[in-house]
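For this view, one protein chain was removed and the others were kept in their places.
Read from first to last, the chains carry the letters A and B; within each, the first residue is number 1.
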Amino acid sequence: MKLTSLLASAAMVLGLATGAVAQDKTKVGFVYVGPVGDGGWTYEHNQGRLAVEAEFGDKVETVFVENVAEGPDSERVMTQMALNGADLIFTTSFGYMDPTINVAKKFPNVKFEHATGYKTAPNVSVYSARFYEGRAVQGTIAGRMTKSNIVGYIGSYPIPEVIRGINSAYIHAKKVNPDVQFKIVWAFTWFDPAKEADAAKVLIEQGADVILQHTDSTAPQAAAKNAGNVITFGQASDMGEYAPMPRVSSIIDNWAPYYIERTRAVMDGTWETVNTWNGIGQGMVGIGEISDAVPADVKAEALALKAAIASGEHHPFTGPLNKQDGSAWLAEGEVADDGTLAGMNFFVEGITGDIPQ
Amino acid sequence: MIRLEKRPQPSQAWSMATPLVAVLATMLFGGLLFGLLGTNPFLAIETIFWEPLFGEFAFYYRPQLLVKGAPLVLIAIGLSLGFRAGIWNIGAEGQYIIGSLTGAGVGLAFYPLEAWYIFPLMVIAGAFGGWAWATIPAILKVRFGTNEILVSLMLVYVAEQFLASMSLGLLKNPEGFGFPGSRNLQQYASAHNAEIVTGTGMHWGVVAALIAVIFAYVLLNRHMLGFQIRLTGAAPRAARFSGVRPARLILMCLGISGALAGLAGLFEVAGPAGQVSIDFNVGYGFTAIIVAFLGRLHPVGILLAGALMALTYIGGEIAQGQLGLPAAAIQVFQGMLLFFLLALDLLTNYRVAWRKPEVA
Partner (left out) sequence: MDLSAINPVLLIASLMVAATPLLLAAIGELVVERAGVLNLGVEGMMIVGAISGFAIAVETGSPWLGFLGAAVGGALLSLLFVILTQVALANQVASGLSLTLFGLGLSSLMGQRYVGVKPPQMPDIHIPGLSDLPVLGPILFSHDLMLYLGVGIIAAVWAVLKYTRAGLILRAVGENHDAAHALGYKVVRIRIAAILFGGACAGLGGAYISLIRVPQWTEGMTAGVGWIALALVVFASWKPWRVLLGAYLFGGVTVVQLNLQAAGVAIPVEYLAMSPYLVTILVLVILSADKSSAPASLGRIFHASH
């Protein structure tokens, strides 16, 4: 007998067995790339898991495994969850993409949800958040607040997700402040507090008085606080402990509504494959409380932009926009298509410096 | 007063018994830890040690033990040869990375050509990559007397940076929408290190690990080189008088261990992992050092030690998923197991004696 059918039949036997005991309990699994105590990416996914438990109470059982390496380890953890009767499994890192597809093939009756990837299957959905919408709001505040006209940006790796954020922030900062200049530093890590602190300090020493970060620790916040007159934005989680200064606002990954909705769909039997890319409008991207350190008119402007993005009235990538090399990209009034955004590998005109290759 | 007396011969009985005692001690103290964390200790221990082997889904976990254990055994066998001769390669992690890069690089260079010779070429390239990386400390040691522990360790970090650079640059999947990571070799039939029999976990890396165990056993017991290795480890000066050429031995031991680590990397990248990515290496090279010592540097011992480590990894994951134990608790548990295994090895070579303090 082939493994596929062996596994499937085993899962069915189990499904029948557990079905008799707890027929109405839906089991939801979560695979995390970091520890739940990372205070950022994995922490927020775990908040989403807790929200699912809070929403459905006894009707749901959640399990999770943290610190799961991408590759064969993740494939085994997913299989283990599926074997043990999970009905729905959220895999929360880009590197889980191929393992998710592999495991999903073996368990056609289990639903999978892969974060930030692009491969779907009859039982695999993908979901991601339009963080760049939040970056537009940050860019507006940054452009208005900077006195030195230098905005520092800590990037993790030069991948489309990060590049999109830089472009969006830059476009909106430039719109309100034509003199603004971005200094970009690549940390080549998602998480290394000491290095992030160094990066923030370097940017501040080179004149930046606004720091945007696309890495997950609060180290840059602390560095900015020590420096005094520098503002920052929370990343992934609210980082509210640094409000009102230096943290003046934040982008919050809010997975809870999506996790609850998808769990409900599995319970109702209405689950189907979707390719979700939600933003501020659907609540997947949250904008943290804009603190009093921001003048009222700037705050109002930022909130108006947020509202316009949420309603779909404004798209952060609206022409006219040129690429960094000066070639035309979007004509007047034209908005970027999702395909280009998903694979974005160029800076827009005005940003200095190259994307490392 | 307690004194240690060296046994004239290592005790056979204790060398068999200590691993068992160590596992039992770990179960006791680990159980205490799990109890403190609010988990039923008996259930936790059962989940870690019993579930993967004989539980309901053992048909899935048993093959996974091979997948997880094979790279550990393959690397540890190579390392043990050098360790026996007092040649310390602790940079297997780096050789593993380089082997995966050269191996996958050769495979990807042929893409999308399908031909039978691609996978064998990748195997050669993987072994070569690991060999070359390990030969750097070997040559430096032979030529300048440089400490190979430190050079091989430094080269791990260099290799990690290479890996990041390759995943973001040269080997990046052109159809990957700009995300880091290479093409998936699982979807490239000629380069895929697939299971030989579906559902058994048996891929070429497992076969290679088993061959390596046999090879090392024969080498150490029947071959001149094995004799020289053992002699050099036991009595370096005597070895030199009996015609052992230290330079040759250093090049051989580091070279073999590097080639095996490189092979492990190639089999992993072309099989279970599938692609080169920034976080491709997950510490097999370092864990293998521990495995080598747990196995008492003996080929069969290493095989068993590799299986035990793989068991705690897989059982630990199950305990996390089923019982909600934090990953950190599993790490501490593994640490305890290693401590007990290392500490109790004492009883193999020494006798504990009670004696009155001598009057000076």
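In the analysis below, a residue touches a chain if its C-beta (ideal position, glycine included) is under 8 Å from a C-beta of that chain, and two chains touch if they have at least 3 such contacts.
Bear in mind the structure is a predicted one, so any value in this text is a computation, not a measurement.
Asks: Going by the stated contact criterion, tell me the shown chains that border the hidden chain.
Replies: A, B
Asks: Among B:27, B:44 or B:329, single out the residue that touches the unshown chain.
Replies: B:329
Asks: Any idea which of A:136, A:219 or A:290 touches the chain not displayed?
Replies: A:219
Asks: Write down which of A:207, A:228, A:295 or A:320 is the residue touching the left-out chain.
Replies: A:207
Asks: Write the list of chain A residues that the hidden chain touches.
Replies: 34-35, 37-39, 43, 152, 183-189, 191-195, 197-199, 201-203, 205-208, 217-219, 222, 241, 352-354, 356
Asks: Determine and list the chain B residues touching the chain excluded from the picture.
Replies: Interface residues of chain B facing the absent chain: 4, 6, 37, 88, 90, 140, 144-147, 149-151, 153-155, 157-158, 161-162, 164-165, 286, 289-290, 292-294, 326-336, 338-339, 342-346, 349-350.
Everything below uses one rule, namely that only the chains that are shown with their structure count from here on.
Asks: Taking each chain's centre as the mean position of its Cα atoms, how many Å separate chain A from chain B?
Replies: The computed centroid separation for chain A versus chain B comes out at 36 Å.
Asks: Residue numbers of chain B touching chain A in their complex, please.
Replies: 56-57, 59-60, 64, 67-68, 164, 168-169, 177-181, 184, 186, 198-199, 268, 272-275, 277-280, 282, 314, 317-318, 320-322, 324, 326-328
Asks: For chain A, which residues are in contact with chain B within the complex?
Replies: Per the touch definition, chain A meets chain B at residues 2-3, 6-7, 10, 14, 29, 35-36, 63-73, 75-77, 79-81, 83-84, 94-95, 98, 102, 118, 157-160, 163, 188, 342-345, 356-357.
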